[in-house]
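The complex appears here minus one protein chain, its other protein chains still in place.
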Amino acid sequence: MLSEFSLIALFILIVMGFATTLVLIPQALKKIGIVPSKPSEVKYEPYECGLETIGETWVQFKIRYYFYALLLITLDITVIFLYPWAVELKNLGSSSLGVIFSFIGILAVGYIYAWRKGALEWK
Amino acid sequence: MEIRTDSTSLDIDRHEGNLIKELRSSSTKPVTEPSGWLSEDLKRNIFLTTVDNVLNWGRKSSLWTETAFTACCTFEFISLSSSRFDIARFGMEVLRSSPRHADLIITAGTLTWKMAPQIKRVYEQMAEPKWVIAMGACGITGGIFADSYSVVPGYNRILPIDVYIPGCPPRPEALLAGIELLRKKVEKRSFLQG
Amino acid sequence: MAIKTEPILLNLGPIHPSTHGVFRMRALVDGEVITDIEPVFGYLHRGIEKLAEQKSYRQFIPLTDRLDYVASMNNNLAYVTAVEKLAGIEVPERAEYIRVIMSEIQRIISHLLGIGSFFNDMGTFFTPFFYMFIQKEKLTDLLEMVSGQRLLFNYMRFGGVSHDLPDEFLPALNTFLKEMPAEIDKYERLLKENEIVLARSKKVGILSPDMAINSSASGPVLRASGIEWDIRKADPYSIYDRFDFDIPTGTVGDCYDRYRVRVEELRQSIRILEQAVAGIPKGKVLNPVPLRFRPPEGEVYSHIESNKGELGFHVISDGSDKPYRLHIRAPSLLNLTALRKMLTGWKIADAIIIFGSIDICVGEVDR
Amino acid sequence: MTVAITGEEVVGALDKELKGAVKSVESEGILVQAEKILDIALCVKNNKNLKLDYLVSITGTDYIDYLEVSYLFYSLDNNKRFTLKVRLENKSNPAMPSLTGIWIGAELQEREIYDLLGITFSGHPNMKRIFLWEGFHGHPLRKDFSNGN
Partner (left out) sequence: MPELITVGAAISPNLPWSDWQFGFWIHLLIFGIGIISLLLGSVIIFIWLERRLVGRFQRRLGPNRAGPLGLLQSVADVIKILTKEDIVPSRADKLIFWIAPIVAFTPVVLMLAVVPVADGALLADLNIGILFVIAISSITALGVFMAGWASYNKYSILSAMRTVAQLVSYEMPLILSMVGVVIIAGSLSLNDIVKTQTVPFIVLQPAGFFIFFIASLAEINRTPFDLLEADSELVAGYNIEYSGMKFATFYLTEYCEAIVLSTLAATIFLGGWQGPWLPPIVWLLLKIGIVFCFIVWIRSTLPRLRIDQVMGFAWKFLLPLAILNIFVTSIFVALWPETPAWLMGLTNLAILVAYILFWSKLFKPGGKAVAV
């Protein structure tokens, strides 16, 4: 079984190698002169509808965006228990149903609590 | 730094006003086409022609326009990319709004001095190789508003122009002919021009 | 305890895919919500009112085309009726009918483009826009038949219109009028009950009636807030009192109502066109006026119901052949008075939709 | 038909002390002193039978020896219209009170008159140039404006 993952690991290397060559081709072509390059000071300033950017760009952003990431982590744990159960449900029979439904029930309580508290709304 | 649009906007306006004044005083003569460097020793024709043809064919048949449309000619360009005079046939219906992706800027409309620094900045931020089509009488000489106090008499004061298309507004067929002219110019471009 | 976040100053700048031309808004954005927004005008200010003082009355007609470049027939009509009112020039019967036909065709074109770009801002990637554009191309052919131009027509003169209708104009207009209602139903099937359109535009950017009156909005923006005020009914100019049509008004005054009012106005324009085509008499189309035309000294303000709202020309003449002062009451500029209050507090996605639903034309805003 | 309210009718509707501010009465409008314009406008707007609640347009004109600003109002309910005129003799830096307190619609139009004619409106929330850029010399719609481009 382990060699399957070694195949995947080698494939990851192949793809990353391919991606980096894809990105680095223009640098090589620039040396030959096929890719034109005229550096100018204005060209490297950020584009904002034809105006200079005013004020800082990397600022403290609203927490609202990250909140869903926290919510995902809490609900992602179900996957770790759901998938093995789902694979073996045929031979486990009906006894495992009760276990899983109680597990999902506990999780649903947390989910409904978050819902009622308005954590899901986008304030 | 706390930014209140009302209170601090006056000095933002004043800063932009100075930019406009500088540009207005400095741009009195038409900007000529920047002639690329052509060093003699690199003129190996055989190698050039095949690579040139493939590159120029690629660039010619996928010109992406930058949405820097100002006034009435916009609607003639839109009717060009609509179902009747379909410019998508030439692969040009991709309207990229960021100058980094675009390689052709069609100046559809009158250019005023207040807009000039913005157009110049967007042109400079476009990635090489780039081309400019001056569309309409306002683009060529300021057209019907040439003697107004706030109109730039022609885009070539600000940008180097490749193709001029007369007409106020030029018909879509005229615009298509202008684009054909530009595609011929792209075809004859040697990549050594940088 | 909310962590203190800093707003960023975002330029929805002159070169932006959905600002309908060169219009700029400086927005103070906190995360996704706009806390304060300031529109910046003037990127297309060509000084038309100053140019008017250097041109004779007749030379100024082509300049009126470039005001609201989607409604050039209505701009001509407004300017020409103003000077006729000042100088007391009579217009033949057939010319009045032709003017009403041209004005209503221009209204259909402008509303089609306005609705199309409203849905472009909503993100439908040009599909409804190109469907409406096909109908607009048919109308452009009609106007090209009459004036030889596709967009800026310079067609009307003092005392009538410059050319008579070619013979194949009225049959072509009739075939268009027969097929247009079916096309409008096609747009309705695609967009009217679309859940995403409803979710994005219902109760978004509400302009209350008294705020609309106080900020002197006009046209579909005013009528969408529930005020029934249309110059064609309130102060009928040319021969609009002979046609019967009704004025669609909205109830809530949100983006959806503005879109509905424009669609209903399309249907009303078709009704007017049918009656005008049926009743058009024969006869000459122009009472000629001398080239170096000198209206008497005086002052006049005349207004018409252009596509964006009440378009008025305030002409002051001192007896010479050049107007002493010519002020243009631009509906697009005054519809933007309440823009700052309408956009504050909404998200960027809503701000683009609300701005799109007001449907301005920058040529008219900046003159 | 949008019928014009006659000057006399409006002067009759004004309160006593405002009558002094009326300089002359024309067929469709009245000429008033610049300082009293706020009270007259308020009275015209809130008067029951006048009800001129819709500010249509403001036009500024440069008659060589004075600057004239004319306001046009509608009453949407009883379909009436009325003009209010103000003359400013001092052309070096003309100033008059702004109507944005009563009609929000006046904000952009007054900024346009400030930009193109140079009349400053006191009490205006955002008195800046609207069309031209800060640092533009002169006001284009003045008759003595040299077109130095």
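Some notes on this structure:
Here the chain labels run A, B, C and D in written order, and each chain numbers its own residues starting at 1.
In this section, a contact is a pair of C-beta atoms (placed from the backbone, for glycine too) under 8 Å apart; a residue touches a chain by one contact, two chains touch by 3 or more.
Predicted model only: the values in this text are computed from it and were never measured.
Across the whole complex, the hidden chain's contacts among the shown chains comprise A, B, C.
Where chain B meets the chain that is not shown, the touching residues are 54-55, 57-62, 82-83, 86, 88-91, 93, 96-98, 100-101, 103, 125, 127-129, 191.
Against the chain not shown here, chain A presents residues 1, 3-8, 10-12, 14-16, 18-20, 22-23, 25-27, 29-30, 34-38, 43-49, 53, 57-58, 61-62, 64-66, 68-69, 71-72, 75-76, 78-79, 82-83, 86-90, 92-94, 96-97, 100-101, 104, 108, 111, 115, 120-122. The chain not displayed touches chain C at residues 8, 10, 16-18, 29, 31-32, 119-127, 130-131, 134, 190, 194-200, 202-208, 211, 338, 341-342, 345-350, 352.
Basically, only the chains that are shown with their structure count from here on.
Remark: chain B and chain C have CA centroids separated by 29 Å (rounded to whole angstrom). One simple way to say how far apart two chains are is to compare their mean CA positions; for chain C and chain D this gives 26 Å. Note: centroid distance chain A to chain B, computed from Cα atoms, is 38 Å.
Shared interface positions of chain A, defined as residues touching 2 or more other chains, are 49-51, 54-56.
Within chain C, residues 7, 9, 13-16, 42, 45, 47, 50 each touch two or more of the remaining chains. Within the complex, the chain B residues that touch chain A are 1, 3, 12, 16, 42, 51, 55, 68, 98-100, 117-119, 121-122, 124-125, 128-129, 191-194.
Residues 6, 10, 13-14, 16-18, 20-21, 24, 113-114, 147-151 of chain B are the ones that touch chain D when the two sit in their complex. Contacts from chain B toward chain C in the complex involve residues 3-6, 9, 12-13, 66-72, 74-76, 78-79, 82-84, 95, 97, 109-110, 112, 114-115, 118-119, 122, 144-145, 147-151, 168-169, 171.
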